[in-house]
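Since the structure comes first, as structure tokens, the remarks are kept for the end.
Then we have subunit A:
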Amino acid sequence: MKPTKLSSVLSTFIFCYLFWILFTWTFTSQELIAGAVVSLLVAVLTARFFIHENAFYLFNPVKFINLVLYIFIFLKELWKANVDVARRSLNPNLPVNPGIVKVPVSLESEYGMSMLANSITLTPGTITMDITEENGKHYYYIHWIDVSEKDREKAGEAIKGTLESWIRRIWK
Partner candidate 1 sequence: MLFAFAGTIGVLRMPDAYCRMQSSTNIATLGTLGALVGGFILALTLGNTVMALKIIFIAVFIIITNPVAGHAICKAAYKSGVKAEKLICDDYGRDFPNE
Partner candidate 2 sequence: MNNIVLLNVLILIGILVSAILTVYFDDLLSSIVALGAVGSFVALEFILLHAPDVAIAEAAVGVVLQPVIFIVALRKVRGLENEEVFSLFFFNSIFNNWLLYSF
């Protein structure tokens, strides 16, 4: 167990305090002081589970603007996939051909990989099942509702689309 750094404690404290203010939304002095004490306690206790890599990474303004842009891109992908799956399930013939494919991914940061896996799961039609590591490269196992490509690289292109380059722009 590594000793916790001061910077990770500080960034966790800022995160928790922001959440407290957004939840209560009343600016009397009692509530602000109580929130500071509680979030400081939480930050000291849980900072070593919460931040593994460089703290203050997301305070870089370019990365933050990229994160906000990524949300809009992701909403567009979500809309397309939703229309596709809804049309499939309302069709009386039920045109599905499911399968599980193995897809290589070329991200390095932990947060980036988990964010890509969550994005893939959240779009209807694809669910990430597992992540493995084979000699330095990471692979996803993805259950896909409409397998059109059996090759790994092409399937990866068809599933991930533009999401991976955007995530690489955020997390290394």
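Regarding selection, all candidates are chains of the complex that A comes from, given by their letters.
One rule holds in what follows: a residue touches a chain if its C-beta (ideal position, glycine included) is under 8 Å from a C-beta of that chain, and two chains touch if they have at least 3 such contacts; residues count from 1.
Here the structure is a predicted model, which means the values were calculated and not measured.
Candidate 1 is the one that touches subunit A in this complex, out of the options 1 or 2. Chain contact summary for the complex, subunit A toward candidate 1: residues 22-23, 25, 78-79, 82, 85-86, 88-90, 94, 96-102, 117-118, 121-130, 132, 141, 143, 145, 147, 150.
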